[in-house]
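All protein chains but one are shown at their positions in the complex.
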Amino acid sequence: MNYFVEAFAWISDNLYGSNGVLARTWEHLWYTVVSVVLASVVAIPLGYLVGHTRRGRGLVVASSGAARALPTLGVVTLFGLIFGIGLLAPLVALVLLAIPSVLAGAYAGIEAIDPRTVDAARAMGMSEWQILARVEVPLGLPLLLGGLRSASLQVVATATLAAYVGAGGLGRFLFLGLKTQDYPQMLASALLVMALAVIVEGAFEIAERVAARRLHTT
Amino acid sequence: MKTRIAAVLAAAVLALSACSSANPMGSASTAPSGSASASGGTALVIGSQQYYSNEIIAELYAQALEAKGFTITRQYQIGQREVYLPELQAGKIDLFPEYSGNLLQYLDKSATAKTGEEVLAALPAALGSSLRPLTAAAATDQDSYNVTKANADKYGLASIPDLSKVGAGLTVCANSELAKRPYGPPGLKSEYGLDVEVIPVEDSGGPLTVKALKDGDCLTADIYSADPSIAANGLVTLSDPKSLILPQNVVPIASAKVNEQAASVIDKVSGSLTTADLVSLNALSVDQQQSSAVIAKGWLTSKGLLS
Partner (left out) sequence: MLANLSLIASRTVSHLLLAIPAILLSFLLALPLGWFANRYRWSRATLLTAAGLLYAIPSLPLFVVLPTILGVGVRDRINVIVALTLYGLALMVRSAADALASVGTPVRLSSTAMGYGGGSRFFQVELPLAGPVLLAGLRVVSVSTISLVTVSSLLGVDNLGLLFVDGFQRGIMAEVVTGIVATVVLALAVDGLLVLAGRLMMPWARVRR
């Protein structure tokens, strides 16, 4: 219990500076945002395609499952050996980590829509693109947000590995604390990551409520 | 339905029990220190750090002892001192190859020893009563600050104090713990007046660190002196006039279970190990990708220590 007090003391002592808590937390958040956005660029269109055409689902689900099984530490070390130190290697690993959840959110969102709604839209003369944009995307939003939320949470928790190969983020404190047996510092980094996770959760909770209200689908 | 569940569970239990009885690796929780045979017994546990070179040295001892009839359990790739030293002290591990300078500094933060001999002389007291250092090898493997040949020529760098010629923004790629070590930035500041920032790369001076150095991501890199990559990449090791970095002789640390016979076997191995040997053993691991077992067998045979 004493460690908690020391951890908070450590945080308040090390807030500022380029290696300080605020700077590293911001970096960590930034890595998370970039990873999830990049993952979405790949996963959302793919998910919509699979959900809308109802084709390719098996392949997508299988490769998604395999991607989920990838041990992030392994991927970071592998790409580290290829790309060198810095952000690129962990970024690739984090994007790979985020894709399965976002993908699942995208296609599950569309699959969950009542087929009769889609048929009605087709009967009204909407083109496939219009159906996608005006019917499926909005109705699929809640589940997509759920997928994004799950992905973001996973990335926040795992972005600590970026420091393993010389990048920044809250993992810096983690590894330094671990290697020098500095429990307060290590505990502090864990608490900061959790705090960040709570904030991300909160942000998505708000986003989901707003989306639900605007679609009247609470 | 119930019979189905029962059948599946039974199959699972059978499979699992088969797995566990076939498990060849001892785990840390089942300490094989076993019965308290007074003479120390012929079964020993040898550990190593999470550092491939250290594992090779441990394997040298392991195979030499096995050739003399000892039963050896291997516990390699343990993380760091904070994890394995307590296990050594508790008798869960019996032999561990260590590095004299770093070990002393870890055990006694206020140690004043500077030369190799002084360090070795101070070790027994620092280790306490449960452990003892056996004869140290001539081989050394210590942290060293290295720069690329290009940079050495460009700025005229031959020793650590020369780094002041480069100006501000000095960086060193190293394991993150260097930031807190006495021979890291704190020591560089107090002894040489240099402000150096650590860029943490957790591969213990391995390929990623070397790549970063060559890519220019950092000015210097902390690479262990027995690492073959220093010579292979034409890197220049900066000399250390004020002996900031303590010499690191390879010294095996033994528990009480290591008896005289075992100690003499171990000492013979240590006695034959030079730094040049260590560098070539490391090269076999990194360049030829040989396992520590194969490397150890080759070297021990060539030295006639396996008969």
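Letters A and B mark the chains as written, and numbering starts fresh at 1 in each.
In this text, a contact is a pair of C-beta atoms (placed from the backbone, for glycine too) under 8 Å apart; a residue touches a chain by one contact, two chains touch by 3 or more.
None of the values given here were measured: they were computed from a predicted structure.
Touched by the hidden chain within the whole complex are the displayed chains A, B.
In the complete assembly, the contact with the undisplayed chain comes from A:80, out of A:51, A:80 or A:168.
For the chain missing from the display, the contacting residue among B:100, B:142, B:176 or B:204 is B:204, taking the whole complex into account.
Considering the full assembly, B:78 is the residue among B:78, B:134, B:254 or B:296 that touches the omitted chain.
Of the listed positions B:87, B:177 or B:222, the one in contact with the omitted chain in the full complex is B:87.
Residues 1, 4-5, 7-8, 12, 16, 19-20, 22-25, 27-29, 50-52, 77-79, 83-84, 86-87, 203-204, 206-208, 285-286, 289, 291 are the ones on chain B that touch the missing chain. Touching the omitted chain from chain A are residues 3, 65-66, 68-75, 77-78, 80-82, 153, 156-158, 160, 171, 174-175, 177-178, 183, 186-187, 189-190, 193-194, 196-198, 201.
Criterion: only the chains that are shown with their structure count from here on.
Residue ranges of chain B in contact with chain A, taken from their complex: 80, 82, 173, 175-177, 179-180, 199-202, 207-209, 211-212, 215, 217.
Listing the residues of chain A that touch chain B in their complex gives 80-81, 84-86, 163-166, 172, 175-176, 179-182.
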